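Just dropping this structure here.
One chain of protein is taken out of this complex; the other chains stay put.
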Amino acid sequence: MVNSTTKVRIGILGASGYTGAELLRLLARHPAAEIRTLTAERQAGRPMAEIFPHLRSLNLPTPIKIEDVHWDGLDFVFCALPHGTTQEVIASLPHGLKVVDLSADFRLADPAVYAEWYGHEHRAQALQHEAVYGLTELNRGGVRKARLVANPGCYPTAALLPLLPLLLDGLIEPGGIIIDALSGVSGAGRDAKQQNLFCEVGEGCSAYGVGRHRHMPELEQELRLAAGRPVVISFTPHLIPMSRGELVTTYVTLSDETTADDLRAALAQRYDAEPFVHVVPAGVAPATQHVRGSNSCMIGVFPDRRPRSAIVISSIDNLVKGASGQAIQNMNVMLGLIETLGLEQAPLFP
Amino acid sequence: MVNSTTKVRIGILGASGYTGAELLRLLARHPAAEIRTLTAERQAGRPMAEIFPHLRSLNLPTPIKIEDVHWDGLDFVFCALPHGTTQEVIASLPHGLKVVDLSADFRLADPAVYAEWYGHEHRAQALQHEAVYGLTELNRGGVRKARLVANPGCYPTAALLPLLPLLLDGLIEPGGIIIDALSGVSGAGRDAKQQNLFCEVGEGCSAYGVGRHRHMPELEQELRLAAGRPVVISFTPHLIPMSRGELVTTYVTLSDETTADDLRAALAQRYDAEPFVHVVPAGVAPATQHVRGSNSCMIGVFPDRRPRSAIVISSIDNLVKGASGQAIQNMNVMLGLIETLGLEQAPLFP
Amino acid sequence: MVNSTTKVRIGILGASGYTGAELLRLLARHPAAEIRTLTAERQAGRPMAEIFPHLRSLNLPTPIKIEDVHWDGLDFVFCALPHGTTQEVIASLPHGLKVVDLSADFRLADPAVYAEWYGHEHRAQALQHEAVYGLTELNRGGVRKARLVANPGCYPTAALLPLLPLLLDGLIEPGGIIIDALSGVSGAGRDAKQQNLFCEVGEGCSAYGVGRHRHMPELEQELRLAAGRPVVISFTPHLIPMSRGELVTTYVTLSDETTADDLRAALAQRYDAEPFVHVVPAGVAPATQHVRGSNSCMIGVFPDRRPRSAIVISSIDNLVKGASGQAIQNMNVMLGLIETLGLEQAPLFP
Partner (left out) sequence: MVNSTTKVRIGILGASGYTGAELLRLLARHPAAEIRTLTAERQAGRPMAEIFPHLRSLNLPTPIKIEDVHWDGLDFVFCALPHGTTQEVIASLPHGLKVVDLSADFRLADPAVYAEWYGHEHRAQALQHEAVYGLTELNRGGVRKARLVANPGCYPTAALLPLLPLLLDGLIEPGGIIIDALSGVSGAGRDAKQQNLFCEVGEGCSAYGVGRHRHMPELEQELRLAAGRPVVISFTPHLIPMSRGELVTTYVTLSDETTADDLRAALAQRYDAEPFVHVVPAGVAPATQHVRGSNSCMIGVFPDRRPRSAIVISSIDNLVKGASGQAIQNMNVMLGLIETLGLEQAPLFP
């Protein structure tokens, strides 16, 4: 579909949020991408240099309303709209158009689970079945053939990259998985909310959504697939005073005769050839500082003092591997492009 | 010993670190305290207005070396020296002098456990037996009669305030306790270390001391006393970009027929009359922002989706309830003063 | 009016913002104050423990609407309402009630200047004439006799404390004053605005209101009074990633034969007996860290390499000396109380 002389003509629906900005930052340097159309509802008509002054020099198209988009002129769409409004928008797109959806709308495959966690029936259940879960490293085959990819949530991305292979290999038990996570504030989006003001978040931390965060059914859905049976987890996210980054500390129960070193070795082998997933040596603790701005995931494994237990720590940039970077990675796979195109930049530290 | 007209003459050993500064801040407003003597090894002779410019207006005594202290002029000593050097200093003090030690040196009662975790024999084992563990709310009787109080570590303070009553009441199981903690950088002290530079810590987070943090044997010692049998825990601290504050998220296994609501109710009743420990209503998540600069601990309890499990979250200011504030609270108890003296200030937010 | 046995019954209008929270924090420890009535428009009826969880243990009254206040039960009112709405509220208060207004509404004495900068006629011009400008250290006599005190803006407080005495003493020229200021984000208030989100403000800085900030006419009004002739200044505030604190760097032209040392000596003498204003020695740079949470102002003076020039640097906590602390200081003066009551706490560092 994409040859060396034509560029993929890209539309971004919902370009005025943080994941939109991050798509723009990365696609601006993607050698096969051409940013054609941007949409923004409340800010339609406002120059992007005002919405995102840091992108001033990119000379981006001014965002329009979704109903004004000429779909014919686009080869590929990223959908970065709010959860809930997304499903109807995507259902109305021309059927030939390939899409990566960054919202949660198509991550849950089971309509009943969706209804339970979101409080209403899904409004595009046919697409819900068609959508492919885009945890790229672990579902490349599916993504390659997909027309609609549901880009994973940020916490599931960081948690599942180590957990799924360990479950598939039978190295850990499906029971007793506890996922304790830390996130920067950008995960909460760019809407003006008092709880995300600098003065509310700065110099402090707290848990949120304890026991009822919507990434929970997404985690359990994928863990169940890997374990071959239902999995019930504990998941507690915390908000800490940084803009980007996500650190997930997972407490797991080892299978018989298995050690933390075995886990680390298995993951190192599994991800050895992967450009974006790095298993660090024993004793090294992954830090979000070390993946900032990059599409990398760092994974470390530690022995626990409790018998038959281990601690798995993974870090990502929630806006890159946890959102826009993985979305572009999925686009590359869907279009048969080199998977790392546009995603090669090294992390920004300090 | 202390009547209404005389003030307690206080010495602070190791006054140039962050816990020293915090003792000074709080004692400066303590109506029964008189700061008589400060020591600092490398900075002896340097005016406190240079060491801590924020305390300039207090006109504090210039720090001297420990060997130059006139112990006769002191009624009470806070020892905020580094771990390891403390034990010999305290062993050499006049026997009548009451002491709160903020280091880890006297927290572990068992010489064998001390030697295992610190790599050398304890050098004041007699005092190790005499020292009283100063988690004030849960050991007031012991503290009242003590000459030497071992002030608890910051993580143990935040974790044990909820856990010990729950274990004593048999509401949770001693097995399977997982303590996941977040701390501000001040817990690492004021020494110049690359890993604590603003640029290394800012805009990022990571775990540290995974599986080998020295607060672990302290936690297990106290949990064992409450449970009546050995307890092995998992404990993982994380460093996050803030100066003060500590949030501890603990995953516990409920006893038969017990619910998260039972835990909350039991803790609320246990701490109902306590001025510094506050159990928040169901659904409210404790935040470190809400205890900053105060001697408070906030505790919340949440149901977990896993069966027979609950999540307990507690927050403190690591430099106040987690160190200097609790040290003053202990002094008040040891001297028969009103326990809240010098500790009534409300938290600083934002 | 206030004797040793009765407490001042206080009302706070607009208690749900950051200056309201700070009034509550400080008044809660004021030995002569009793917080009787709180108002909040949109949040009337909501418990203060929800609006400000850090004040949970104070058991504060639930805020009501202004129209529901029983003024008879109050001796003193702090008005922390938004600019513009304040003037009509204060005009409608019982005439015997003493008031400190923290808004900008009564800071400008000249109705024409007010109209120029605020775009509408002042709606309480009689009170505008009656109001006394409450820069306490420099207008104690006026404040003592006032019924209505206009609490100074945060930038004017930090800038005028050094500038006014220097102008009055003829040590600096009224021309060529350049005020360059840095502020924490709390100065922008607690309203949910995108520009004050953690992610917008974090890890960055920028100037704002360049050439048109409303503290400019307030600064010029007071400088003119001290200089005895009109003064036109340059004033540029910057927003930096911290919650509290304000640092003002002022570039001044020295009078003939005057040196930076002369300025420092004059200020040191002027403020020698003041409990809240501290002139630091030559070579020491004031920092906001060193006044955080306190009612202090630190002032330093430096020689400039340009001839006949000096640099004056002053730091305050914008929410304390720059707002609520100075408001309480003014109340103390207005009521004949000891001026430092409720304001003695040392700064919080780190």
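The letters A, B and C name the chains in turn, as written, and every chain counts its residues from 1.
Definition applied: a contact is a pair of C-beta atoms (placed from the backbone, for glycine too) under 8 Å apart; a residue touches a chain by one contact, two chains touch by 3 or more.
All figures in this text were calculated on a predicted structure; none of them were measured in a lab.
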Task = Consider the whole complex, including the chain that is not shown, and state which of C:48, C:247 or C:343 touches that chain.
result = C:247
Remark   = The one of C:43, C:259 or C:289 in touch with the missing chain is C:289
Task = Have a look at C:200, C:262 or C:339 and name the one touching the chain we're not showing.
result = C:200
Hidden partner interface residues of subunit A, rising order = 18, 21, 24-25, 28-29, 52-58, 186, 202-203, 243-244, 275, 278, 280, 284, 287, 289-294, 296, 298, 344-350
Ask   = For subunit B, which residues lie in contact with the unshown chain of the complex?
value = 18, 184-186, 190-194, 196-203, 241-243
Note = Per the touch rule stated above, subunit C touches the missing chain via residues 176, 178, 180, 182, 184, 199-200, 202-208, 210-211, 216, 232-234, 236, 238, 240-245, 247, 249, 251, 285-290, 292, 302-307, 309, 311, 313, 315, 350
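Criterion: only the chains that are shown with their structure count from here on.
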Ask   = Most remote chain relative to subunit B, going by C-alpha centroids?
value = A
Ask   = Using the average of all C-alpha atoms in each chain as its centre, how far is it in Å between subunit B and subunit C?
value = 36
Key: Where subunit A and subunit B are represented by their mean Cα positions, the distance between them in whole Å   = 39
Query = In angstrom, rounded to a whole number, how far apart do the mean CA points of subunit A and subunit C lie?
reply = 46
Request  = Enumerate the residues of subunit A that touch no fewer than two other chains.
outcome  = 184, 199-200, 202-203, 241-243
